[in-house]
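Below you will find the structure I want to go over with you.
Only a single protein chain was left out; the remaining protein chains are all shown in position.
A and B label the chains in the order they appear, each numbered from 1.
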Amino acid sequence: MLNTNIQAVVLAAGKSSRLKSGHNKMLEKICGQEMILFPIKMLENLAIETTVVVGFEKERIIACIESMQPDQVTFAHQQEPAGTGDAVRCTADNWHSDHILILNGDMPLVTAQIIEDLYKAHTESNAALSFVIAHNNEPSTSYGRIVQKDAQIKIVEAREFTGDVHEHCCINAGIYLVKRSFLQEHINHLNANKTSNEFHITDLVAIASEHNYVVKTTVAPFDYVRGINNQHELWAAEQIQRSNLIKHWMEHGVRFSVAQNVHIDLDVTIGVGSYIGCGVHLLRGTQIGNYCTIDEYVSVESSTIGDNSRVYPMSVVKDAQIGANVAVGPFAHIHHACVIEDNAVIGNFVELKQTTVGAGTKAKHLTYLGDATIGNNVNIGAGTITCNFDGTNKHRTTIEPHAFIGSNNTLVAPIKIEQGAFTAAGSTITEDVPADALAIGRARQINKHLYAQRLRNRAQGTLNCEPKAYTGPGSDTDKHTFTGAIKTVHDTIMYDDQQ
Amino acid sequence: MLNTNIQAVVLAAGKSSRLKSGHNKMLEKICGQEMILFPIKMLENLAIETTVVVGFEKERIIACIESMQPDQVTFAHQQEPAGTGDAVRCTADNWHSDHILILNGDMPLVTAQIIEDLYKAHTESNAALSFVIAHNNEPSTSYGRIVQKDAQIKIVEAREFTGDVHEHCCINAGIYLVKRSFLQEHINHLNANKTSNEFHITDLVAIASEHNYVVKTTVAPFDYVRGINNQHELWAAEQIQRSNLIKHWMEHGVRFSVAQNVHIDLDVTIGVGSYIGCGVHLLRGTQIGNYCTIDEYVSVESSTIGDNSRVYPMSVVKDAQIGANVAVGPFAHIHHACVIEDNAVIGNFVELKQTTVGAGTKAKHLTYLGDATIGNNVNIGAGTITCNFDGTNKHRTTIEPHAFIGSNNTLVAPIKIEQGAFTAAGSTITEDVPADALAIGRARQINKHLYAQRLRNRAQGTLNCEPKAYTGPGSDTDKHTFTGAIKTVHDTIMYDDQQ
Partner (left out) sequence: MLNTNIQAVVLAAGKSSRLKSGHNKMLEKICGQEMILFPIKMLENLAIETTVVVGFEKERIIACIESMQPDQVTFAHQQEPAGTGDAVRCTADNWHSDHILILNGDMPLVTAQIIEDLYKAHTESNAALSFVIAHNNEPSTSYGRIVQKDAQIKIVEAREFTGDVHEHCCINAGIYLVKRSFLQEHINHLNANKTSNEFHITDLVAIASEHNYVVKTTVAPFDYVRGINNQHELWAAEQIQRSNLIKHWMEHGVRFSVAQNVHIDLDVTIGVGSYIGCGVHLLRGTQIGNYCTIDEYVSVESSTIGDNSRVYPMSVVKDAQIGANVAVGPFAHIHHACVIEDNAVIGNFVELKQTTVGAGTKAKHLTYLGDATIGNNVNIGAGTITCNFDGTNKHRTTIEPHAFIGSNNTLVAPIKIEQGAFTAAGSTITEDVPADALAIGRARQINKHLYAQRLRNRAQGTLNCEPKAYTGPGSDTDKHTFTGAIKTVHDTIMYDDQQ
């Protein structure tokens, strides 16, 4: 348990210039959560009051943090970038606890345990300043390095370090716990760095050491204190977070096929006995039930999927509530507040948008259902299109239980197909269909004998191209009748036919 | 060569509780084959008679094994879980060979060579009991560890091991070869483990050693004797199997783009010079010909693909026979007993189900062909739908060679389009079309002048929304004529038009 006499300062004001994205790295997402929210939530869980130092893109940072409605977060504004020392100084008016915890905002994998260990060591040793270190003997431009000599300790900035990384094998993690009294006395004595002209909080270590204060360090695993300064480090941190999540779900009875390229967000849950295929993405609060199969290359976002359901390969599901024993895909796209009830089947090249599909209903092929309410046990024929947009407004389609929509239907909304009604294949339906009625909206077929051959012959005679290889039965008496493009002929036939 | 005086006991009765899937792990598939079939097939190949001990979900285990119609497999039933020692005891009635090979059913990567090496060492040393060990000095809760002291050898269960893994760096693989006489004498002398209250076959080692029998060990590579107790180990074993398969096909002249995320089942074959793209899945008996290209994110299951064919990205092919020089996809879905002959082209957003497509035939866009028989050199227009289901039965569509199906056609089965016939774009075809005829089943177009503008103006006047930005040519004389929704206007126009 932490003593409550501690408050935190989180540094989030930097320019993130090494990320080279033009934006503040604190808003980059790691497994679906903005980087800055990792320390904020961890501190919130520890009930530590927090001041966030903001500067670059501060409005976006503040909006992001406030969206989670934290209990104990305030903001301090650093007007101009002048280093971590200056950033801490900006929060001085807020200081009231005995100990000030200072941490960089770019360390999303830091755990509460690391903070608790630091606090324990700090208070037990009555240190003026304590900080977290980690073993890492790879040369790096991202971490200050610990240099100890003759009982003195200091942190040397990465770019100024010229020693042997194997001899000085510990890096500064960027987490400090400082007595308020020490901080108040010395924060204004920092000197600007000669190269960067910035004030570095790391210099407090040397100051404390030189003044013979107690300086304490605790060791954390490097992977948990990784900082994120460039795109490579951002990728690595997310990769570690992803691995941890997959390991977690493996331990809860989830089978992964090719685990190394599955992406799972932090707030996703997966039921026992479910199978997650290669390259699946489960995003933003998605909940997968028990004994589901999520096939390869499926993406599911902000959705729930009931027990024993299967999403076939290469489907995209977003913002949907899907029941039990449902089959979706392959190549399905379900989005924008859809509901699919138990035992329904949504097939290939089918899009659902703002649509409810009743239990046992099937829409299996090349269909667009938008703004539709569809009852139980309806059969939607292949190629069905709901015409929900008239150029100005969206309108709803209602299809009642047990209706049968023929293939290649065009349903012009607003429209209602009542219970048990049928529509004939190829129909355009513009009026409501009463219960148990059959609606037909298509032209009657006419066969024009040997016209296909005439078209073919004409094409041969004038254009000398496919399908020239074939000469069918029947004679070629009509070749000279046809001139112009095939299209014109088609029209001519239509005119002849109907006039 | 193995002496024939050996029989095997395979342990498959456990609860698989650490997998946490609720099911028996023996039926989890690794590269398409159930785990239990790996040792069964290996023993079958060695012509070793085998008794499988079943318990948890025994009906499913038995059904799985019997589906491969093994020659020499019998089953023994363990009524209640009481440990590996008890499981072996359940098979006592079957013992008749001189040597009993006992192996866990959860080691799918074990090779015949490992068994042969064990047998050779066992018989040459006249051992009472021999078993396979492997070097592994990582702490693990899955493997018993070998402890030797003063010429005595024993296996300490993972959860009871408290020593140094570097000193005791060998684990028990779970493969034992025991003289029948020794087994018969001592199997009933096992004591129940104090913690688990189960009988452990591993205790036979200490018994043999204490009684000064010869105990022999052989060493196998750890990767080949990996046991599978949890989801992580299951993933790792499949990953190794997958790597081995890919390495095998590389050695046979197959090029892999991003080999580390390709999935290949055990019974798949791939021809020389073929290219397998990123993330491809080749499943269940699929056979890929020579010089094929299988592009990224394609899944092929239970299908054959002829030489020089290409499957474009993100296609799903299942249960299909595809000829040579065929092009499929991208975004094609071919399933349920389809046949595609040489030089055919199946394009994007096209589904084929129980359909035969003749040589040189093309169906390139947004098409559903179900229960159809299509001849050579047919052209299927974009948006064609076969209406194969009338709500009660499925019916077939037959399209003869050289027919040309216009775009957006609705073909109401049962139907036959005869040789060389044409159908006009937008037609619903309900009757057979004779050879070389042209079938038309669509309404004639009518243009209502300036009606679009009226609709637009009305929307502007009453609804104030898009496409308000545009004011086209012509005057707005009719604004007040229109009331109600656009839909109603459309209907009105229809009525006006046709009455």
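By our rule, contacts are C-beta pairs under 8 Å (C-beta built on N, C-alpha and C of every residue); 3 or more make two chains touch, one makes a residue touch a chain.
A quick note: this is a predicted structure, and the numbers were derived from the prediction, not measured.
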Tell me which of A:256, A:275 or A:297 is the one touching the absent chain.
A:297
Just one of A:199, A:249, A:291 or A:404 touches the chain that is missing; which is it?
A:404
Pick from B:313, B:370, B:401 or B:434: which residue touches the chain that isn't shown?
B:313
Filtering A:19, A:110 or A:170 for touch with the omitted chain leaves A:19
Contacts of subunit B with the missing chain: which residues?
247, 250-261, 272-273, 278-279, 296-297, 312-314, 330-331, 348-349, 365-366, 379, 381-383, 390-393, 395, 404, 406-408, 412-415, 422, 425-426, 430-431, 442-453, 455-456, 467, 469-470, 472-474, 490, 493-495, 497-498
Touch list for subunit A against the chain that is not drawn
19-23, 28, 230-232, 234-235, 238-239, 260-261, 263, 279, 281, 297, 299, 314, 316, 331, 333, 349, 351, 366-368, 370, 377, 379, 383, 385-387, 389, 391, 401-402, 404, 408, 410, 412, 419-422, 424-425, 427-431, 433-444, 455-456, 459, 463, 465-467, 485-487, 490-491, 494
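By our rule, only the chains that are shown with their structure count from here on.
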Could you put a whole-Å number on the gap between the CA centroids of subunit A and subunit B?
28
